[in-house]
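Here it is: the structure, laid out below.
Missing here: one protein chain of the complex. Every other protein chain is in place.
Note that the chains are named A and B in the order they appear, and that numbering of residues resets to 1 at the start of each chain.
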Amino acid sequence: MAQPAMQEDLKTRLQHWIPKLVLSPSLALTLVFVYGFILFSLYLSFTDSRLLPSYNLVGFSNYEKLFQLRHWNIAITNLGIFAGLYISICTIIGLTLAIFLDQKIRGEGVLRPIFLYPMALSFIVTGTAWKWFLDPGIGLENTMHLWGWETFEFNWIKDRDYALYTVVLAAVWQTSGFVMAMFLAGLRGIDNEILKAAQIDGASNWNLYKRIIIPQLRPAFLSAFVILSHLAIKSYDLVIALTGGGPGRATELPATFMYSYTFTRKQMGIGASSAVIMLLTIVAIMVPYLYSELREKK
Amino acid sequence: MAIASNETAVSNSRFIQVLIYLTLLLFALFYLLPFGIMVLNSVKPLAEITGGNMMSLPVVFTLEPWAKAWSTAQIGVEANGLSPYFWNSIKMVVPAVTISTILGAVNGYVLTKWRFRGDTLIFGLMLFACFIPFQIVLIPMARILGLSGLAGSTPGLVLVHVVYGLGFTTLYFKNYYQVFPTELIRAAQIDGAGFFRIFWRILLPSSGPIIVVSIIWQFTNIWNDFLFGASFADFDSQPMTVALNNLVQSSTGVKEYNVHFAGAIIAALPTLLVYIVAGRYFVRGLMAGSVKG
Partner (left out) sequence: MSFLKIENATKSYGSVEVLHKIDIEVQEGEFLVLVGPSGCGKSTLLNMIAGLEGITSGNIHINGRLMNGVHPSKRNIAMVFQSYALYPNMTVGENITFGLEMHGVPKPERDAAMARVANMLQIDQLLDRKPGQLSGGQRQRVAMGRALVRDPDVFLFDEPLSNLDAKLRVDMRTEIKKLHQKLKTTTVYVTHDQIEALTLSTRIAVMHRGYVQQLGTPQEIYDSPANVFVATFMGSPAMNIIPAQVVMAGDHPSIEVKDSSGKPVSLRFSHPGLAKWKDREVLLGIRPEAITDVEGADRKAQNVQTFTNLVDITEPAGSDTFVTMTLCNQAVIARMRSDIVVAPEQHFEFAVNMDKAVVFDPQSEDRIQLD
């Protein structure tokens, strides 16, 4: 490159460096506390750490042990079921509510806040509320009995085979409103003139939605999927509050597994490897998404 | 609440409209019920709960569970109710929200108005940090907090929340400042204003809305956090959510459901109030972090 033709004066040179200086603390914090820590955990997953970190490398043995553990396999199976149900139900409910709210409904200003407020609650509060609602002794089952429906059964939360679905239920309650808000914003961004043209072409309402509107909501579907799967993988607070991981291990998820193995069972190496697996799953979903988002925003 | 309103061109038969209203009302019930029941049962004496129907109105109306939850309930080894933990949460949330918002603002400013090579990569790194499962940083963070003497302390928690909230606040301010034309900065440069003066005199005064969004979002997330509180706080610095969980999970003695409910509502009140008062900004925050554009 040609030699710079100017000696920049002090003010110009300062204005060059100050922005980078200002950004650097945040960048440093991120590099250390996020990427540095990820590397540290990654390293630990290859060591024989127990209660405290050890630095003896043991290759992939933690990972081998991990996938042989019954608890872990239950955890990832549960995650698969949970995530699958959670994402699909939230999407369906969110989409339906959004479409309904979009139909020139009176009282939208009241309904929408009601659908969304659970997002403002802590997962602990949600877990607490649902825990008692679902408790057969004092919750819904009890109420139904008292109202005369003696044979009503709803003890999922205590049932090993069904407890996981209560987690799905509570999680859907918390976040479906948010999915609705996303779809509603997407619906409102659709050009009305396209709809009018389709109506002139003779499309019924059903076809209008199926063939024209819903396909145009692809970005919203994508965003919803990414965010919901991210929330599903991270689910910890809700499970702890609602079922504590139980009954037994019935609602164990990778997040609860990691915590208990690291801090309670003092198997830090295995705990670290489970965290790495969680990270890899999220990376597989988020990185392509973020990359395409950032490229377009340029 | 402001989601851009644009009346749809779709029209429905009367029958369908009724069906739609019905469905929406049913769902509204679904969303309100669990919380409503908590409220209802928090003002009943314990006997009514264990002996009665959770959905029935209180025969005896009492605020005693609330008083108990606040000041005398047994949590862990202490019997001071939730109030000390409420203040712990406040002591943690206020600095964390302030610092992460300020940092997010200047970061957004730099990334949009003082571009340089590699800034997109830097932003990508910071953004990705929002999405990691926090389990991956628990172990090293515990070590570092221990080594630096911050373990179990409120400043330690503040640090944790600032670091992991930075990506979101930067995202908000970046998207907001993106819209300000570059010519504004150029005009100010010609007028003689430097980096900080331009920020202070020109961008910041017009930043009201996004500052509110950032504060609300950070407040909600940090107040509601459980994982970091459970991992890095000890009894003195435990936030509200951890204390609530301890209260509710206590397996000894009689389960005082009404106290539990009152406690849960106390824990939920701050963020709920923020939501009711400034819900519009809450939604903006949700949207800014998710939908494209």
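Assume contacts are C-beta pairs under 8 Å (C-beta built on N, C-alpha and C of every residue); 3 or more make two chains touch, one makes a residue touch a chain.
These numbers come from a predicted model, not from an experiment.
Participant: Of the listed residues B:A9, B:A67 or B:A193, which contacts the missing chain in the full complex?
Facilitator: Result: among the candidates, B:A193 touches the missing chain.
Participant: Which one touches the absent chain: B:G51, B:P181 or B:G253?
Facilitator: The missing chain is touched by B:P181.
Participant: What residue numbers in subunit B mark contact with the hidden partner chain?
Facilitator: 181, 183-184, 186-193, 197, 201-202, 205-206
Participant: List the residues of subunit A that touch the chain left out of this view.
Facilitator: 1-9, 11-12, 15
We take it that only the chains that are shown with their structure count from here on.
Participant: Between subunit A and subunit B, tell me the centre distance in angstrom, where each centre is the average of that chain's C-alpha atoms.
Facilitator: Centres of subunit A and subunit B (C-alpha means) sit 15 Å apart.
Participant: Which part of subunit B faces subunit A closely enough to touch in the complex?
Facilitator: For this pair, the touching residues of subunit B are 1, 3-12, 17, 20-21, 23-24, 27-28, 30-35, 37-38, 41, 49-50, 52-55, 103, 106-107, 110-111, 114, 116, 120, 122-129, 131-141, 143, 162-164, 166-167, 170, 189, 194-196, 220, 223-227, 231, 241, 244-245, 248-249, 257, 260-261, 264-265, 267-268, 271-272, 274-276, 279, 282-283, 286-287, 290-292.
Participant: Give every residue of subunit A touching subunit B within the complex, in rising order.
Facilitator: 11, 14-15, 18-20, 22-23, 25-27, 29-31, 33-38, 40-41, 44, 53, 93, 96-97, 100-105, 109, 111-126, 128-133, 138-140, 142-143, 146-147, 173, 177-178, 181-182, 184-189, 192, 195-196, 199, 205, 208-209, 219-220, 223-224, 227, 230, 233-234, 236-237, 240-241, 244, 254-255, 258-259, 262-263, 268, 271-272, 274-276, 278-279, 282, 286-287, 290-291, 293-294, 296, 298
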